[in-house]
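Worksheet for the structure shown next.
Excluded from the complex is one protein chain; the other protein chains are retained at their positions.
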Amino acid sequence: MTDAGATPGFFAQVMTIVRRDLLRERRSGEVLWVTLPFGAIALLLVPLAIGTDAPTLQRIGPGMFWVIVMLFGVLIAIRQTSAETQAQRDMVALTGLDPAAIFVGRSTASFLLLVVFQTVLGAVTIVLYNVTPTGWAVLPVVLLLAASGLALLGTLAASIVSTGRSATALVPLLVAPLSVPLLLGATQALEAIRLGRSSLVWVLLMATVGLLLAVAGILSARPLQETA
Amino acid sequence: MTDAGATPGFFAQVMTIVRRDLLRERRSGEVLWVTLPFGAIALLLVPLAIGTDAPTLQRIGPGMFWVIVMLFGVLIAIRQTSAETQAQRDMVALTGLDPAAIFVGRSTASFLLLVVFQTVLGAVTIVLYNVTPTGWAVLPVVLLLAASGLALLGTLAASIVSTGRSATALVPLLVAPLSVPLLLGATQALEAIRLGRSSLVWVLLMATVGLLLAVAGILSARPLQETA
Amino acid sequence: MSGSTTLVDLEKVSVRAGAVRILEDVSLTVHPGDAVGVFGANGAGKTTLLRLIATLQPPAGGRCSVFGADMYAADRFDIRRRIGYIGHTPGLYPELTLLENLAFVADAHGLPESEARRALELVGLSGAADRRTDHSSHGMQRRTEFARVLMTGPDLLLLDEPHSALDADAVDLVDELVHRTVERGGAAVLVSHDRDRVNSLATRTHEIKDGTLL
Amino acid sequence: MSGSTTLVDLEKVSVRAGAVRILEDVSLTVHPGDAVGVFGANGAGKTTLLRLIATLQPPAGGRCSVFGADMYAADRFDIRRRIGYIGHTPGLYPELTLLENLAFVADAHGLPESEARRALELVGLSGAADRRTDHSSHGMQRRTEFARVLMTGPDLLLLDEPHSALDADAVDLVDELVHRTVERGGAAVLVSHDRDRVNSLATRTHEIKDGTLL
Partner (left out) sequence: MTSTQHRTTVWPWIVMAVAGLHTFVASMTVSPDVVQGQLSRIMYVHVPAAWLAYLAFGVTMFASAMYLWKKDFRWDRRALASAEIGVLFTALAIGLGMIWAKPTWGVWWTWDARLTLTSIMFFVYLGYLALRRTTDNLDVRAARSAIFGVLAVVQVPLVHFSVIWWRTLHQPPTLLNPEGPAMDTAMVITLLIAVASFTVIYVAMMFKRIELARLEDEVLVADQTSSGPVAGQAVTAPGLTKGS
């Protein structure tokens, strides 16, 4: 056939991965039809389990929201890797896509899915726990930072353990520590807003963690692939 | 080679499946090394997210335990099906094992894994949330009933889903309503004990749900396989 | 062997996926001692036919029976024990060893583990019995599937491209398996693209074209 | 093509899994225009050799280069684009259609989607372009892999049992692919159990035995 096309630039490569991931999600509907309902059910079960005392629910509502987002967010971010076959991994490797572009693309796709996930779960929380969201200016920033941090974190953890099959076991251990600063930043930022204090330092914490993860992921992408 | 051996009895068939599932778990370590740490981490993250007010934690501790057990319990019970290939399904079908025996065997294996899961998470809850377990006579009964109910529920859901391919979407929708009576039974039984009231009705509720699920599972096993 | 004289009896069977017709009005009778070869282009429906006979693929219409029993009404698990099916892809658990995979099947058939070991020896894999399946080569996994079928000694053999992935020594396994089965009064259906090999094995051959069996 | 005159250069390469030796002291040089056949028993290490050359299997020792560059030191993704590898099992996403699978690869190579369609046409699958991969037969999936390799036009072809699962019409694809590649100054390495077919295609052949290449 034709001689091979020109090597696409970094951004084009990222978009190739994003398109693939979103198309696969559209076809399988895994996040939309499995993870999302499961997350919503988790939020539903909590009041049933701890009793329906309105002030308590209101108090723990935002916290529960973040816990569920963190837990299921990790599941969303690692979803691709766990089910991938050796043959599929080989195929992707031989497309010659830059591993760093793959990392960014996967993170971006996960980020987009997480934003949807957060939005729906946020609505469920507001309704179920009678939480009044405050800080309309900061809230979206916090949500977006949390989503991007989680997406990067999950993608990075998955790529660290991806080659060994039994190593999936380690993902939670890799993810947990790094999700604590995100969780802390998110909850404390909203708490600060509620108390009328400045949330800047927490937002900055989240941004820093996200940035670190992005840098770590991009820099480690090639060495990790080299040793695959 | 030899002529085929004598068809094993129902109980022997159940044990074949239990042995297979436990062996696979031993080799993959999925429950022990992935689900369990993940569950424990979830319990750890909750207090970080909702704040550290000791009485609140003590109040919601048992509830959180049950929510995590339900969510991850379902993941444990459906773990086999989601990763199974068509070829593996064909192979199992052609072993000629009675579908009802397969159902019972899978449920039993999941039950055993869930008991381990519950025990570890229970210990974590007691330590972290400073919960003093009460009702030493009823508590084990409740735990065992919850484990068996969840195991049956997950196995049933998985076998319904495995027939239609894209129907994974149904798992959460199927599991959620059915797990509510289990959750209610478990939490209310313990609450009743704490308040010094009788927990019998709740224990009976759980037992009934479990029994119904077992009957439903065994009776539906063959018809479900017929349409596979 | 059962008293019935037909092992497989398909009568105007059709298989569909939604509106797409995969097989249409397929009729096929297999008697004890038959070794039937089936040819056809890629996507013609050969695998579907085999899975239909193996009771793994429900028909959309028609009558189908195996061992004289309607295969989609009766308790299939009884007749399934007498079927030996080898598909395109090995149906083994990757995290178990080759022996453990066979031992599970032996267990389900009420056979002792020693039979599993012996079967592995027959296919030349004694030395790799304790190797994890996902650390075994493709051909080794195929051979293990042959060991499984040798071990359970089925009356009806359904082989989907049995010669592929086997090395020169191991292709004889196919002949061996077919001859054994046929000699004990069983029958075999073989799907293949390798006409020469199958022609020499089969007592008669068919062609699948446009969803029908010629 | 690059100015270098060797496409593959392995020098005393070994591959291991812990203490188990899979390949030992393997040396192999492939020049433009070569079509190398590799034979060997099941489990001998043929697939491992192909994956090694494809930069997918890290060596335990020795020197290996592809297109004149050390394949495990350099930025591999540059040379990977020039390799066309078809393994035992199709590496396709089951939930996507055949066309979508190809379009992804086209995209990654900077080719328009029309190239993906054209490639599907070449392998005779235009009619099934929009069929989901997991609704396609094994041979259709194999053909799609051939379409992928035809589309990207690699300089180095690595084919693992290319003739299996293909019907009589489609086996010609293998010859076609090898001839095209060799004519443009590329080379091919073919692993197979089908000695006759490969002997007629290959310019030279090797045997793997006891982990070494003879």
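Letters A, B, C and D mark the chains in the order given here, with residues in each chain numbered from 1 onward.
The rule is simple: a residue touches a chain if its C-beta (ideal position, glycine included) is under 8 Å from a C-beta of that chain, and two chains touch if they have at least 3 such contacts.
Note that the structure is a prediction, hence the values are computed from the model and not measured.
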(message) Based on the whole assembly, the unshown chain contacts which displayed chains?
(response) A, B, C, D
(request) Using the definition of touch stated at the top, determine which of C:Ile83, C:Ala108, C:Ala128 or C:Val198 touches the missing chain. (result) C:Ala128
(request) With the full complex in mind, choose from B:Leu44, B:Val180 or B:Leu224 the residue touching the hidden chain. (result) B:Leu44
(request) Using the touch definition up top, pick the residue from D:Ile22, D:Leu99 or D:Ala129 that touches the left-out chain. (result) D:Ile22
(request) With the missing chain put back, which residues of subunit B would touch it? List them for me. (result) 1, 37, 41, 44, 47-48, 51-52, 54, 57, 127-130
(message) For review purposes, identify every residue of subunit D that touches the missing chain, sorted by number.
(response) 16-22, 24, 40-45, 58, 60-61, 208-211
(request) Provide the residue numbers of subunit C that touch the chain removed from this figure. (result) 121-128, 131, 137, 139-140, 143, 150, 169-170, 172-173, 176, 180
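Methods note: only the chains that are shown with their structure count from here on.
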(request) Compare the CA centroid of subunit B with every other chain's and tell me the farthest one. (result) D
(request) Please report how many Å separate the Cα centroid of subunit A from that of subunit C, as a whole number. (result) 45
(request) Two or more other chains in contact with one residue: find those residues in subunit D. (result) 88-89
(request) Quick one: which residues in subunit A touch 2 or more of the other chains? (result) none
(request) Quick one: which bits of subunit A touch subunit D in the complex? Just the residue numbers, please. (result) 1-8, 12-13, 16, 19-20, 23-24, 27-28, 85-99, 222, 225-228
(message) So in the complex, the part of subunit D that touches subunit C is made up of which residues?
(response) 17, 40-43, 47, 88-89, 128, 135-140, 142-143, 161, 164-171, 193, 195
(request) Under the touch definition given earlier, write down the residues of subunit B that touch subunit A in their complex. (result) 28-30, 33-34, 37-38, 41-42, 44-46, 48-51, 56, 59-60, 62-64, 66-67, 70-71, 83, 166, 168-169, 171-173, 175-176, 179-180, 183-184, 187, 191
